[in-house]
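With one protein chain removed, the remaining protein chains of the complex are shown where they sit.
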Amino acid sequence: MQFAGSHILSIGPFERPDVEYLFTIADRMEPYAQRRRVTRVLDGAILGAMFFEPSTRTRVSFGSAFNLLGGEVRETTGFEQSAIAKGESLYDTARVLSGYSDIIVMRHPQEGSVAEFAAASRVPVINGGDGTNEHPTQALLDLYTIKKELAGRGRGIDKLRIAMVGDLRFGRTVHSLCKLLCLFESIQVVLVSPEELRMPAAIVEQLRDAGHQVLESEALESSIKHVDIVYSTRIQEERFSSQQEADLYRGRFRLNQSIYTEHCEPNTVIMHPLPRDSRVSARELDDDLNDNPNLAIFRQTDNGLLVRMALFALVLDVVGQVDSHARDVNWYTAGRRG
Amino acid sequence: MQFAGSHILSIGPFERPDVEYLFTIADRMEPYAQRRRVTRVLDGAILGAMFFEPSTRTRVSFGSAFNLLGGEVRETTGFEQSAIAKGESLYDTARVLSGYSDIIVMRHPQEGSVAEFAAASRVPVINGGDGTNEHPTQALLDLYTIKKELAGRGRGIDKLRIAMVGDLRFGRTVHSLCKLLCLFESIQVVLVSPEELRMPAAIVEQLRDAGHQVLESEALESSIKHVDIVYSTRIQEERFSSQQEADLYRGRFRLNQSIYTEHCEPNTVIMHPLPRDSRVSARELDDDLNDNPNLAIFRQTDNGLLVRMALFALVLDVVGQVDSHARDVNWYTAGRRG
Partner (left out) sequence: MQFAGSHILSIGPFERPDVEYLFTIADRMEPYAQRRRVTRVLDGAILGAMFFEPSTRTRVSFGSAFNLLGGEVRETTGFEQSAIAKGESLYDTARVLSGYSDIIVMRHPQEGSVAEFAAASRVPVINGGDGTNEHPTQALLDLYTIKKELAGRGRGIDKLRIAMVGDLRFGRTVHSLCKLLCLFESIQVVLVSPEELRMPAAIVEQLRDAGHQVLESEALESSIKHVDIVYSTRIQEERFSSQQEADLYRGRFRLNQSIYTEHCEPNTVIMHPLPRDSRVSARELDDDLNDNPNLAIFRQTDNGLLVRMALFALVLDVVGQVDSHARDVNWYTAGRRG
């Protein structure tokens, strides 16, 4: 896979060496993301950020990642107000807006829309999520987090043991993560969900074809006993016929500190693509996990910055120059907590 | 006309030498807009972008133009939420917000509002469109596009032959373009519209007073036979009493590749202020023109960047310094298509 000048629309084209190379570059972004060093390698470059669907986290993460490399961001948010809503084609929008920037990140509620936009764009386009289809940077940051969390234990992604919990049917992030896991070896995947929200058979098959061991279950507690990672996802109300039914199912897949202590191996890592629900009745990860050092959900979002910086540097082909446009940070960062 | 420190509210004050000087400066912005060079001449300057009416294209174009000169952009979008909506006067808003920036671009749905704002502003104000009144940078980029498109053929704006098609009654852009054309010589203008949407008599008179030849017509095909430029505009549904009536009229003024091939001279340039309608029933420029190299509609928006950069550089009086704050681009641009 050639990064320079390419669109990043899907995890499909990523082979194992591509993923590993990306992660190596992401590692090199740490001093900048953690504000020990400042680099201005993209000083003068413009990111066009097109968010036709709200997403504070993803939008700010991409924007900050580009700023951290020295570039500027021109944002467009909202859908109703745009010319597109008035009947302009994605083709026209892409032709026009790609003249104003060096690279574009786009989020759009419709499947395939980002690819359609990219086909007409004159600059590289990164998919920031197109409906139920793809959100490649989320999948990459998830896998990068798994790698980093396990590295401290002398383990890698190969031979990983992971439980995925919650809505595995509609959860775009777990689908993409499974596809990425197929690039690695000898993984044990436990899929924990209500019957109605099981992982699509095609993805289970892909995992098995890759030589992985897949177990499906409806019981949380027995499923998280012998895994390195518990990857929890949100169960959305609208998937069920009533709130009562939703609450019933959600109740069975909630993780809290006492379940963790009783059932998980020590240091089992807890992940979640966020937002997690904070309503008591819908809490898939209880707030009493907040002080658990193995709760990696905010390290995930921090890693998102690194992965997005790495993608920008690769697509705009400045990897080799990042460190030569750098200097130490000169402002107060001592209070910054990890 | 003195650019330094002036408001740009209207095309009224522009004389022919002003237009020609602006275009010379716009030409000099090309290496920066095309990402061969980076200039930071306005590093530290702030553009206040006030868009009290949605306009993705214009807003991003102004913002990117300012970024390309090295400056920062602070945007305000939306109207309902602003203090103005709560009863604050444009005077107060202008006095306050002009303290936060070096130059302001403002778009507002009410005629005359930008001039009222500018009168109270402490920094130069550029009109980004005030209702049905003026949108001077659109007129200037249109004329600049005409100049550039014809230059390749050894021709200039003098002796231009142009057909304007569509809604000539309410179309702010064609009105302003006609006024600018009055600064030049011996132009043939063919005005093609439904009877109900004819060019206002006052503007036709202005064109004739300038010595230009004006022809009015309701027939598209015969009108585009001997022109250098076909300038098409959108016919909006709300101008008619019913959708049927709108469709009837729109049907008669649609241009597509087969009409173009049969009726136009080779290399006739097609322009449009955008957005063009992409609904099949309302398509004033058919998608089958997209591969026609004479379709200049996206060169128009690219030229908008150049004209806006030139205006910023002139109004902030840094024209002579642009090239001395410059260096080569260091990131990947090879994939950038014209």
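As written, the chain order gives the labels A and B, with residue 1 at the start of each chain.
Everything below uses one rule, namely that contacts are C-beta pairs under 8 Å (C-beta built on N, C-alpha and C of every residue); 3 or more make two chains touch, one makes a residue touch a chain.
All of these numbers come straight from a predicted model, not from anything done at the bench.
Of B:15, B:43, B:288 or B:323, it is B:43 that touches the chain left out of the display. Among B:101, B:233 or B:330, only B:101 touches the chain left out of the display. Considering the complete assembly, chain B touches the hidden chain via residues 4-5, 41-46, 48, 72, 74, 76, 78, 81-83, 86-89, 91-93, 95-97, 99-102, 122-124, 315-318, 321. Counting over the whole complex, chain A has residues 35, 38-40, 54, 56-57, 59-61, 63-64, 67-68, 70, 72-73, 274-279, 282, 287, 290, 298, 301-302, 305, 329-338 touching the chain that is not drawn.
The rule we apply is simple: only the chains that are shown with their structure count from here on.
With centres defined as mean CA coordinates, chain B is found 40 Å away from chain A.
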